[in-house]
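What you see is the complex with one protein chain gone and the rest in place.
All chains are identified by letter, namely A and B, in their written order; residue positions are counted from 1 within each chain.
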Amino acid sequence: MYPKNTWYVACTPDEIATKPLGRQICGEKIVFYRGPEGKVAAVEDFCPHRGAPLSLGFVREGQLVCGYHGLEMGCDGKVISMPGQRVRGFPCIRSYPVEERYGFIWVWTGEADKADPALIHHLEWAVNPEWAYGGGLYHINCDYRLMVDNLMDLTHETYVHASSIGQKEIDEAPVNTKVEGEQVVTSRYMENIMAPPFWRAALRGNGLADDVPVDRWQICRFSPPSHVMIEVGVAHAGKGGYHAEPQHKASSIVVDFITPETETSHWYFWGMARNFKPEDAELTATIREGQGKIFSEDREMLELQQANITRHPERKLLMLNIDAGGVQSRRMIDQLLAQEKPA
Amino acid sequence: MYPKNTWYVACTPDEIATKPLGRQICGEKIVFYRGPEGKVAAVEDFCPHRGAPLSLGFVREGQLVCGYHGLEMGCDGKVISMPGQRVRGFPCIRSYPVEERYGFIWVWTGEADKADPALIHHLEWAVNPEWAYGGGLYHINCDYRLMVDNLMDLTHETYVHASSIGQKEIDEAPVNTKVEGEQVVTSRYMENIMAPPFWRAALRGNGLADDVPVDRWQICRFSPPSHVMIEVGVAHAGKGGYHAEPQHKASSIVVDFITPETETSHWYFWGMARNFKPEDAELTATIREGQGKIFSEDREMLELQQANITRHPERKLLMLNIDAGGVQSRRMIDQLLAQEKPA
Partner (left out) sequence: MYPKNTWYVACTPDEIATKPLGRQICGEKIVFYRGPEGKVAAVEDFCPHRGAPLSLGFVREGQLVCGYHGLEMGCDGKVISMPGQRVRGFPCIRSYPVEERYGFIWVWTGEADKADPALIHHLEWAVNPEWAYGGGLYHINCDYRLMVDNLMDLTHETYVHASSIGQKEIDEAPVNTKVEGEQVVTSRYMENIMAPPFWRAALRGNGLADDVPVDRWQICRFSPPSHVMIEVGVAHAGKGGYHAEPQHKASSIVVDFITPETETSHWYFWGMARNFKPEDAELTATIREGQGKIFSEDREMLELQQANITRHPERKLLMLNIDAGGVQSRRMIDQLLAQEKPA
């Protein structure tokens, strides 16, 4: 159950740099590649000649060539040519609206005529040179909404990420959830606490003392269909917390694009955007490695949670105050699904 | 098809020494751990908050804590607490009667009010200091009853274990099967034969000549639901065989606890108990290693036998005299199953 009339992150440019990429998104097998003039293109991963996957082919002068018998496919899903053949009567395959923006390739798997690129949300950190970004991709075997739940309830950090970003005070701080237009915002502020290891390292990385009390914040913002941006950070206590001047804090945005593959699996694009030392590539790599380890800790939990839910579809899960972020997010997803349902 | 109103071996204490253990038994996903005062406990491996597996959590002061969001579960399946929550109205999960005895953790997956610990059979070798025990655990992809059949018909030793405990004389010696109360007993005695390699080593291990004829015996005892204890040994020929004085023989008890996981897989707890040199830990380790190798030889045969039977459910297998032990054992199992059937 995933909305299709919406933009999902499909891949990153490096994944299509040298050859086409086959990837299943929202149940559709799609091949992504750079078409004419380097513009990104996406068509069904199915050659109309004999059903071969086009992703095993190659790109020649901006056209996708089937690696089995050389059929040349246009980025509109119409066959351009084939050695020794007249192709006019050949069946077409589906093509998908696709956009390259903010360092990602976005795909629309629903009705093509509704695919307005302006619907892709603005991402300031992706275009402003004062910000740096590093991230990665995980394949996770669970419903993409379990990942949304996970990210909209950060009390799990205390348990799943106990050695890095978790701390008891997260559990104890009240959480506030509200709907702001097309966003669900869940926020939590902790005052005068000691920072956990990941944030101590971030403070040091920003030239700040790590052995003094801090104020910490987490502001999770869900946008449909399944993007979660989380403002996170710590400031030396009493300097204004979230609103402290840059010289008193270390902060960043956790970036999560969650793209359904099937009903029970998804592609998880995770990363971190920061607005301090943006030119420091080594720091970007260090943060990326640390985040990668932390985020890999969620996988086993989520996949076994999915297995449990699949075994017991009749069981209603609890919806506590800490779950409000996920509950509201799913409500927005349900609205999108309802809009797509045929009358 | 497995009885549920009965005690099965679930695990060994070392498996829950440092963290909870998730294990499926009789189709039920269960988490085993040490609860209050170190007493063993078992509840469903399903957190009532969001369906996370509790086995990924940890034990804090005798209480199981969910590793996702910190829900604290009681060993009775009732939620004790959760950070920032009132838990009174939380749904319960199932708890399972569980006992630690004889070096094993036993679980009852049926109706809890019928779970009488006195129904666990006495195991003299497990409590008498004149005995030593070593063993291991294999996961086998076949119906647990195929393993019962295997152990109640030791003619397979001649073929499956030809290089260790097998010998032609097993095939040739008559076998006797009888039902004694709640046991099925299948016995075979061979006189004046040469011992196979495993038993030659056992004779030497007990300080006895290994190059002289011996009398050999195998007495298999099945007890419901699926425990098989096998008295095995050799004595120098003419010294009384099974009844020979200790200084003339090497003998032991093969211990087999066979615990269903699903309809076509089981947990196989195997081991050997001996009443000579019980203090010799090195000998225990050596025997354990040898037995582990021998018992691993059955796996491929049993798993492919299961695959064949699954392919041909309509075929009736033969029930020869050598199969009488398995046939009688299955009859006892069927009686238990009939008792459990709703009227």
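The rule we apply is simple: a residue touches a chain if its C-beta (ideal position, glycine included) is under 8 Å from a C-beta of that chain, and two chains touch if they have at least 3 such contacts.
Just so it is clear, the structure is predicted and the values come from calculations on it, not from any experiment.
Only one of the listed residues, A:Phe46, A:Trp199, A:Trp217 or A:Phe295, touches the absent chain: A:Phe46. Against the chain not displayed here, subunit B makes contact via residues 149, 153, 155-156, 158-160, 171-172, 174, 300-301, 304-305, 307-309, 311-312, 315, 317-318, 320-323. Listed by residue number, the positions of subunit A touching the unshown chain are 29, 45-46, 48-53, 56-57, 65-70, 82-85, 90-91.
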